[in-house]
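A single protein chain has been omitted; all remaining protein chains appear in their positions.
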Amino acid sequence: MQARSFLDINRLSLEFKTRNGVVPVLDNVSMQLNKGEILGVVGESGSGKSVTAYSILNLNGNASTITAGSINFDGLLLHKPSSSLLRDIRGREISIIFQNPMSTLNPIRSVRDHLKDMLTAHAQSTQAGAEKKSLALLEQVKIRDPERVLDAYPYELSGGMCQRVVIALALACSPRLLIADEPTTGLDVTTQKAIMTLIRELALKHDVAVMLITHDLGMAAEYCKNIVVMEKGKVVEKGSVEKLFKAPEHAYTKKLIAATPTAQSELDDLTPDPMLIAKRLQITDDKILEVNNLHKLYGVKKGFSKKETFHAVKGVSFSIKRGECVGLVGESGCGKSTISRMVAKLDDLSDGHIIFDGEDIGSIKAKDFINSNMRKDIQMVFQDPSGSLNPRHTVFDAIVEPLKHLEKISDKKALHKRVLELCQQVDLDANLITRLPHQLSGGQKARVGIARAIAVNPKLVILDEPTSALDVSVQAIVLQLLEKLRHELGLSYLFVSHDLNVVRLFCQRVLVMCNGEIVEHGEVNDVFNMPTNKYTQALLDAIPHFSVNNL
Amino acid sequence: MKNWFRHTIYIFSENPVSIFAVILFLLYVTMALVGHWLVPYDPYLTNTDIALQPPSVSHWFGTDHLGRDVFSRVVIATRMDLGIAFSAVALSALVGCTLGSLAGYFGGWADQIIGRFTDIVMAFPLFVLAMGLVAAMGNTVENIIYATALINIPFYIRVSRSEVSVRRNLPYVQAALQSGNSHFRALAMHIFPNTLPPLMVQLSLNSGWAILNAAGLSFIGLGVKPPEAEWGIMVAEGANYMISGEWWLVLFPGLVLMMAVFCFNLLGDSLRDIVDPLRRT
Partner (left out) sequence: MKNKLRLIGQRLLLAVPVIFGVVVISFLLTRALPGDPAVYFAGDMADEQSIQQTREKLGLDKSLPIQFMAYFNRLLEGDLGVSLSTGQSVLFELKSRLPASLELTLIGLGLALIIAVPLGILAAINPNSWIDHLCRILVTAGVSMPIFFTGLFLVFIFYYLLQVAPAPIGRLDFLFLPPPHVTGFYLIDAALANDWALFKAALHQLMLPAITLGIFALAPIARMTRGAMLVSLGSEYVKAATANGLPRKKVILIYAFKNAALPLLTTLGMVFSFLLGANVLVEKVFAWPGIGSFAIEALVASDYAAVQGFVLTMAMLFIFINLLIDMVYTLIDPRVGN
């Protein structure tokens, strides 16, 4: 007989009551977690992984109903909990940490208040002893100056620091199970590694079982022993990391594994049947873009009349050859978005030169560039698919904007024909052109953004993190699409991203940025295999390393 | 056009209360437009013989202190009150949204000046400012409209300024600029239409408030002059008689006034839903 697991979710089914009727969200979900184990629950958006985790602590709200199945936590039945059971369990036996640490903490309560609330709620300490215990908890999560942090408010702390405080709160009452719901999404790559290492260390030290919810298969492989793969509310496969990667059974698992970029994968590996590229582009030495000593200063108002200047970009120089794809990587705040905006002429530079196709466009003001006949040669694909489309415009309206204003086409038939052509090029179903953005999926919105950008046959396309908000399987397809378009239309790309694995398989050369400066640059394989700069090395180390061969 | 109509029906069918609000609204508009021709008695005809009669079959709302039929006066007052309210709101929305959008988009000294102007107007308790303005300009219907419009402008400036500045940095605006739109075009054609949903709520609530404002001014003698029929002035004239028991002079105009404002408040949310693209399926 199999020993009963520590946490046993057995055939759980759950539905939500919405305005449009009852929606089934979980269907027959089963998974087990053993004491001291780290289990990874992996899935893309809509897979139901977070809902499963929340149902353990009954956090799904009154509109949700468990229709079948059970949740057994060391003998306690949690699928129909009484409020006294919940009070006992929450925060004390089972803790949960959420995705965005800044919003998980109450903005008007200090760290001290948070810890005191937690400790007194579960009778872990008296009012007097709370301070000492709080400091100890902060030290435990490797916060170097706990006295300062104790009196700080969330807005004064960085994302990583906030997450450490959240972990301290979660472990304050010595729970036996910790649920981590995407704990590192939204944090910088280097911070992500620090947080995950901390969680693993603390889990081992205090014998806490961890359920790690993530969309990142690579991260799950590095930190977990067993993995459960979910799709559309169902569990499609589960097993040890070795078994899953060496011999995946379900088609979805295979698709997910293929689509997750690793240090070895190539662009064609990402999907089972990659797009065929008709003609291969030859890259010559002819430069389409040259950036020399670019600077950007922002004046930041601090108080009544004081003005501080923030030097966002400090003397950056690089070039892009015709037909080439150059990656620009760095963590948030390094200045990569600022550079992309200046090259796209959406923002003015403070100093330096931008030479595009032989002409100095740096001196033209951003607001005057609209009248230049080079406006259509430089186009940008934006990051956030939801924010990049006007909520009132249909797909058709969005794509014709540049055609109407930059190519001055007014004939309705001609516009319609061109839009259909573009839809075909980006593999977008023509029936969708009358839809509004909120009626489209993430991948469809991304394609509309791409269609809009290539509508006027630009020479340089700036891709500002075009896939970071997309599911990894959708990202795979979009990246292959972009590659196909580059070859077919002879485009040059500036690819801004924080994801090093994607940059490696998508770009020819890469620029690594830190604090407004380029710290390293070169061919992708050179930079990634033999980095010369310490920061580059740190970035590379932070990516979850897992390779099927090493298992 | 057909899509809009279908969408409107869908919005109203979702919420039965809104149907009630629409019917009421249409009733008021009808009263305002054709009331003058449909009332049973001449609203200005005085007849002291039949003064202060309680509601009866011949005079549904009774007669007032000068023998005029209260029902007829209440109905024709609709045109006066709704007319003042709509004119004032339209004027303040036009001026306020333009100023607020420009301030929210371009910032700089335009924003500073418009901001100071808004601060100064809002430094006055609004009804008090209206009192002062009408007292200074003289109480004619035009002046009541201008005064009500002026005190409402800051609301529209604030709403449109904040809605525009939130959207100004969104990627789709950058995309619009990149597609060849000038800043003005981007503001007018891309940003502003997206600020309509919250604006609709404001317009509706404001209309209700404008009616209350005009009635309040009339109540203290700064509004419409007798023998004009307006809900507020009817309540003022009837106030003295309320205390001695002739309740119908105050109740009916007051109730009709209240229902009009109530109807506008309910309508706000529905109007917003009609204009909001996210509610389209």
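Order as written gives the chain letters A and B; numbering starts at 1 within each chain.
Heads up, the rule we're going with is that contacts are C-beta pairs under 8 Å (C-beta built on N, C-alpha and C of every residue); 3 or more make two chains touch, one makes a residue touch a chain.
The structure presented is a predicted model; accordingly, all values stated were derived computationally and were not measured.
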item	value
Partner chains on view for the chain not depicted	A, B
Option from A:5, A:32 or A:95 whose C-beta touches the chain left out	A:95
Residue, one of B:215, B:229 or B:274, that touches the chain absent here	B:215
Touching residue (missing chain; options B:50, B:131 or B:188)	B:131
Listed residues A:103, A:197, A:309 or A:434, member touching the removed chain	A:103
Contact set of chain A toward the excluded chain (per top definition)	57, 59, 86-92, 95-96, 98, 100, 103-110, 117-118, 121-122, 153, 155-156, 166, 169-170, 303-304
Missing-chain contacts mapped onto chain B	116, 119-120, 122-133, 135-138, 205, 208, 212, 215-216, 219-222, 232, 235-236, 239, 242-243, 245, 247, 250-251, 254, 257-259, 261-262, 265-266
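Note that in this section only the chains that are shown with their structure count from here on.
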item	value
Chain A and chain B, separation of their C-alpha mean positions in angstrom	47
Footprint of chain B on chain A - complex, ascending	341, 344, 346, 367, 370, 375-376, 379-380, 382-384, 387-392, 401-402, 404-406, 436, 438-439, 449, 452
Residues of chain B defined as touching chain A within the complex	170-172, 174-183, 190, 193-194, 277-278, 280-281
